[in-house]
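Pasting a structure below so you can have a look.
One protein chain omitted, others in place.
Moving on to subunit A:
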Amino acid sequence: MKYVDEFRNGKQAQAIAKRIAELVKTLQVSKQRPLQFMEVCGGHTHSIFRYGLAQFLPEEIEFVHGPGCPVCVLPMGVVDDCISIAEQPGVIFTTFGDAMRVPGSKKSLLQAKAEGHDVRMVYSPLDALQIAKQNPQREVVFFGLGFETTMPSTALTLQQAAKEQVKNFSLFCNHITIIPTIKAMLDSPDMRLDGFLGPGHVSMVIGSQPYEFISRDYHRPLVIAGFEPLDILQSVYMLVKQLVDGRCEIENQYERIVPQMGNEVALRSIGDVFELREFFEWRGMGSIDHSGVRIREKYADFDAERKFSMPRLKIADPDAAQCGEVVTGVIKPEQCKLFGKSCTPQTPIGALMVSTEGACAAHYHYGQIEIPLSQVVSR
């Protein structure tokens, strides 16, 4: 099945697009400026570009690609810390593949591996734990990153390591948490978003309830969206409909996966293992209060931050790179001076170019080959 073709030719997508276009015309505000909806999640960004969803929307609506790509918001200093751990004698450093190519101030983990350090890509933290069991004389460190989607996997793995007393296993915890991040964007003086597409799989873990403050205190609507192109269009429709009706609510388009209260087992495990940090440093967004988690004291023996010395330096992004402006929606990827020139997926300078979930890489891969809407509709 060719889903792209089926989707583009599909009557359903066009029908939703038409309804959105009709609705948006009745909104006074959209005549003065385009409505801006942020998709918080990198998976949505990927889908939006792959299926050319912006072309299904009237010019009164714009997607702003949010910060929800974990490797994209990883500060360079953290990559340097990873490398410094990996370079210590006897260490096996394990990480998801995505993080291997993120540039640090001097090199990436992939380059450290090429220099002979034992850096291994793993699919799951479970595999990192397995490596630790197989190599009891080595220190095995897993680099934990991601929002609440991957947080339960690291928490459950750490609990398992503690239960089995795998003492040569530790976690370098760089998990980030979505709610304080959205709050920081809402508190920003540049804030001009009209609504949010809520992340699907983060919400699968945390549920829809934690977003309630967005509508209650900030008067912005949020619709939790699935990843299929029709899900995203449907969610945009639901956002516009709220604005037209003068409503402001947290709605759940992705009910088939997202329960209101989230996943209890996952949340319990997260709560047992992690606690909020006072602040966490983001690439391109600076420091955000309470936006990261660290390992609780009771699991201190499994905390790489306590086990290893590391530089812990703040490294600024290269001056010319405008990752911060892209990630907060101030400029579009192609408006960055480096986009497609010195910064490409093969030679990434900023992290947004590394992962397919990053706005820049997605735009680089799919942005230039989008088919104009006129052709799509007339087919």
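As a working rule, a contact is a pair of C-beta atoms (placed from the backbone, for glycine too) under 8 Å apart; a residue touches a chain by one contact, two chains touch by 3 or more; residues count from 1.
Simple rule for what comes next: contacts and distances are computed from a predicted model.
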Of "Ubiquinone biosynthesis protein UbiU", "HypC/HybG/HupF family hydrogenase formation chaperone", "Heme exporter protein C" or "Small RNA 2'-O-methyltransferase", the UniProt protein name belonging to the chain not shown is "HypC/HybG/HupF family hydrogenase formation chaperone"
Across A:36, A:263 or A:344, the one contacting the chain not displayed is A:263
Quick one: say which of A:52, A:66, A:104 or A:146 touches the chain that got left out. A:146
Residue of A:19, A:50 or A:107 in touch with the missing chain, whole complex considered: A:50
The one residue from A:19, A:107 or A:120 touching the chain left out of view is A:120
Residues of subunit A in contact with the chain not shown: 1-4, 41-43, 46-47, 50, 68, 70, 89-92, 94, 96-98, 116-118, 120-127, 130-131, 134-135, 137-139, 146-147, 149-150, 152-153, 156, 160, 199, 201-202, 204-205, 227-229, 256-257, 263-266, 269, 356-357
